[in-house]
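These notes are about the structure you will find just below.
Just one protein chain is left out here, and the rest sit where they should.
Let's look at chain A:
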């Protein structure tokens, strides 16, 4: 018989599930209708009407899904697996939005939402491209919505629904035998990952997914162009969408970097983690695609490369989502999603789009407008093409390394990723970055088709010389002695000097100066190049910032008072964490650092660390507090989030790496009247047998045996009394010295007594409280003095010099993209009105 469960709210889930099916069905119908509209008679628009209406119904249904899921999370209906797994009662409302992207289902929903937005924009504006482009976008939407279905077909489960009930998700768990399970056991959800409870995490994923979703539009235009034999025409309308895609995806990636820097404790903004790479890969190919598209538009060269890059960018988006969602990254990445058993479905999604695009290319191969002409070497198109190619190569290197787990799976290999991934990637990516930065500069002096070489060399020569001077200054202040400005007078640089940094900075400075010059000319009247000049400047500044901040960052919390483990260790390892006693100051670089206390807000504890700089005349020059967060999370252990002091030239970044354990009930038990145990931490009780070991912070206690022959000083043991000693050996970790302690259990005149024994060196006290004969075990109570253990915190502090170049550069780059988008949109409009004027002329004449 079915169990009647108490307290469940099944309506929103059923409604949500209905909306999923409706949205899926309608997007499928819309796709099919658009397909027939494209391939059928152009005069009969009935298919288009069906397609539009079904897409609109699908829009409403999708919003319904989101509303239903939010309703469930907002009302804490933990009978639903999604709410139970990703939220909790204490979660503030603004972070409930973040619940949507902690789980795979929610993030698919987000992706579907953005594709829906683009779909509606296209229906409104795409004009004669609507039918064909929407067929492709619709097909992609069908695939994404199928990931949410959660229905079984022929024994295969398709998708994973966010509306699945907890009792269905954890089938067979005994608590679901009880109809009252919800009231009795499931009072609260597991909560949102504390690292996601950050305001950047509210806006970073939507931005990133907006970028991912927008990649489908240029792809759909290219596919539609091939399909409807408009082999050249698709380029113009696709270009603004491609620019939107890179602008938004770029912003999303860098927001992720900023979140990592602000909220994670790995001490940086980019770690070449597979999940980060997965978002970077399509961005790089789409940037390349845009450059080649512009080349094609202006010269007619490089058609196939442009087409290929546009198509592959979207396929790489799908591949990236396969990497992060299939669980295949398991052993190489920490923040990939866990597997939901949908890898097969994801593979099909990738393969279908790969097969479709390959088929369309092959089918149209003969008609593709591929030129056999050779570009002139003093032409902009040639170098733009080379630049795009280098960028694609850099992307290929990232793909090859990130895909190692995929090879292992395919060929049953046992290859582990590079031991030092950051070093490995940097070593490869730096030369690529140098070439790209150089080309992004001098290509601006070139014209399409052919350029006067003398004029080019004069311009380039002057810029190169100026850049050399500027680079010298920049390098002095960012790599050499000039860093004293940031680190204080006592700074000496012990990093090995790396020429590659100088070359990279030179290339970037060259790019900034050249593009600034172009920008100057653009302001005077040649508006066209504004966007590219600004975007290139931003990109170069970003590279400078990333290079300096990552290479010159300096851990200032070097532990010098550490235990001596011999010379070998010291030379090889900097000790990067320091222990700060509460109230005791420690000198770290130019800072006097003091741990002054902590405040607890809910589950979060903020450790207040004061930084002071005092000059020779004992005047305080700088004084500020940082409050890094430490949270002991039941599922994740210590979750540490840094706090950062931002200056114009540098950041001081601090996080706790270990905190002393706090007994939560210490305060509650403290005043129970156990006067003799005062001054000790709350007791721990152990059931032990001979040979057992109990560990404590500075050593261990080994149960040696039982002493039945106990002699007590001022007590006589009579017939019928029992006195047993428990022989314990206390062994210190550092000196390995053994001390024997023997607490006694006594029954005298039918009353039980325990005679406790102390071990002063470690502040220990033992009580032998019970003998458990049938288990052959003894109950031992151990108490430990907090004694010298004052409050402390172990922390790490890093100074990042000139990191603002990175953030500033990104913002400038995004502004540049915005300029380019408005230019391309204007071109589209102009072209259209020109068309219309010409048509009018035709009519008039």
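As a convention for this text, contacts are C-beta pairs under 8 Å (C-beta built on N, C-alpha and C of every residue); 3 or more make two chains touch, one makes a residue touch a chain; residues count from 1.
The working rule: contacts and distances are computed from a predicted model.
Enquirer: Going by UniProt, what is the name of the one chain that was not included in the view, given "PP2C family protein-serine/threonine phosphatase", "Helicase XPB/Ssl2 N-terminal domain-containing protein", "Cytochrome c-type biogenesis protein CcmE" or "Carbohydrate ABC transporter ATP-binding protein (CUT1 family)"?
Expert: Its UniProt record gives the name "Cytochrome c-type biogenesis protein CcmE".
Enquirer: Have a look at A:521, A:698 or A:827 and name the one touching the chain we're not showing.
Expert: Reading the full complex, the residue touching the unseen chain is A:698.
Enquirer: Which one, A:161, A:401, A:478 or A:654, makes contact with the chain that was left out?
Expert: Spelled out, the listed residue whose C-beta touches the missing chain is A:401.
Enquirer: One chain isn't shown here. Among A:153, A:362 or A:415, which residue touches it?
Expert: Result: among the candidates, A:415 touches the missing chain.
Enquirer: Using the touch definition up top, pick the residue from A:5, A:258, A:424 or A:753 that touches the left-out chain.
Expert: The single option touching the absent chain is A:424.
Enquirer: Out of A:575, A:612 or A:785, which residue would touch the omitted chain in the full complex?
Expert: Per the contact definition at the top, the residue touching the missing chain is A:575.
Enquirer: Of the residues A:10, A:170, A:183 or A:523, I need the one that contacts the missing chain.
Expert: A:170
Enquirer: In the complete complex, the non-displayed chain touches which residues of chain A?
Expert: So the residues of chain A touching the unseen chain are 170, 190, 266, 330-331, 333-334, 338, 374-375, 377, 382, 386, 389, 393, 396-397, 400-401, 404, 414-420, 424, 428, 559, 562-563, 565, 568-569, 571-579, 632, 634-638, 657-658, 660, 695, 697-698, 700, 733-734, 788-789, 792, 794.
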